[in-house]
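Below is one structure; the comments refer to it alone.
With one protein chain removed, the remaining protein chains of the complex are shown where they sit.
By letter and in written order, the chains are A and B; residue numbering begins at 1 in each of them.
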């Protein structure tokens, strides 16, 4: 489905960020992931659990039910399931039918995030999750914070389109970030690895955007490099670094570096979850400096939510197939879409092969 | 449609409760019944009228129009219809075309309820309506009251599923009724007649549920029998009776008996009307004792409404065909569904025969 090719939604055998750690408690939470209802809760020892969010008996949502010990008990007739999805109890009978079970999802809690694997559990290797220390989330030499959650009122790929094409900064975020929003009108550089794709922008001897000026307590002209690396299929990580302009125009002393983390996870086919975190490399006397940084960026993220809602409305009006014009600056975005399409098609091909072998 | 077989909605040649008596006045009321708009009002002598709720001229809703004498006058261009559906006046012309008429529905007002017959009027025999005296509604030795109306945010059969399987009491109503909600974890007994189906539960030497304990002003252990009889296709009637535990464990002196009445009528294909009444057998100094009883039960009924909304959402997400697991305790519920399916299919078969004979 747009902006991917017809019939392609999202890859299953991948790690997605599903929730902030603090969102998952001893009271179940319902959250839709890749168009399926999922119930999240914690066991008595604090371990997070994600299971199918629909009771197989009468379709009551387990995410609106109760936790009993380490298990989840359906709020309608009390059928109780273990974290592995097996049935622990049917109150009105002692025999548990084999078919009375639910799907259990592999989860991994890292930093402040809970990751989920919607596909085949046998393939769920936590080594595939991007290294949180390397990204600066768990490295004490950075200060990172984040608890910003947005329900995206549009299909998840519209947010990847947005993040893979930062040339929107100077226009969509003109009002929130001030002046030209810190934007840059250029075709980004592109680099790519087996499971990531990156765009990069460079500004030389340019005015320090008001937003950064205020944050870095710096007036004057700067060199700046920024960009985002998407670790497929969910997390965009980027550094936005400002330097004094050296005598020869090259980068002088670093003034400050901002770390940015955007996670996008499909909820339904036309909505998504969006998690935002940020960090900085510079010292600060304020213990809540990273939290304040996130707060200051939130108004700009609301602009992304509005844009996504507007575009989703347009796309649906044109029966899911709006006309589209690709520009040169879209080359990273276009490659990102191909990345998703290749991954989904490979999974579909694999599933067909498995069926053929089984048949 | 789920939870009935594909293509089956609701039987037509049946009496359904359409409204509380006090809802139907000299100002028309629009209410959808079996996916058709119906206009309800009273004639000058107080007799209730139910006619097609759409003016055949320009589709204006007659339920949002005016009563003039014994007739209903369309609020758009003034076309006026008699209680029998014939046209009394077209303001701009004297000739009344034969096709200018609307459907008139047989109605019957009994106790505080107005019953409607959506099908063939020639078959509408009021003797088919369950006996209100026998159920205790009009018997002065009981005290009954009721004016609780809920718009059900889901298809009507979900409410029959709910009422035909009271093993949900201990779970869905745990919070409202307290402790285990007065529930019982057992497979109900089943009995059935030509136009009814009944589930029955028995508890021996069990703790008196807080809700009943408070109501009956009784502390201690009890024997209890309860259940519901569905008079097809609308009204569930039940008694919930508590006894002191006799020396041999058998029923001792009766402590009190509660009468419960739930009526469920299809509104649209995915919504329903729900009417609740209750009564009691014991004496009370409080003239409003039955009204208070209904008030006390209302929070539990809100839980049924939430459950129905949740399940309707799930069912629609799975394109109207969610997976389902039938348990042993579901045998009455499953028989109830078959009852509806048989009745609808017999009507469809009859309609085909009539067409064949006419053809």
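The rule we apply is simple: a contact is a pair of C-beta atoms (placed from the backbone, for glycine too) under 8 Å apart; a residue touches a chain by one contact, two chains touch by 3 or more.
Please read all numbers here as calculations on a predicted model, not as lab measurements.
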item: Selected residue (touches chain absent from view) among B:90, B:128, B:245 or B:301; value: B:90
item: Residue, one of A:14, A:92 or A:167, that touches the chain absent here; value: A:167
item: Contact with the hidden chain (one of B:56, B:279 or B:336); value: B:56
item: Residue ranges of chain A at the interface with the undisplayed chain; value: 161, 165, 167-168, 170-172, 185-187, 307, 310-311, 314-315, 317-318, 322-325, 327-329
item: Interface residues of chain B (partner: the chain not displayed); value: 37, 54, 56-61, 64, 73-78, 90-93, 97, 99-100
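As a working rule, only the chains that are shown with their structure count from here on.
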item: Centre-of-Cα separation between chain B and chain A, whole angstrom; value: 47
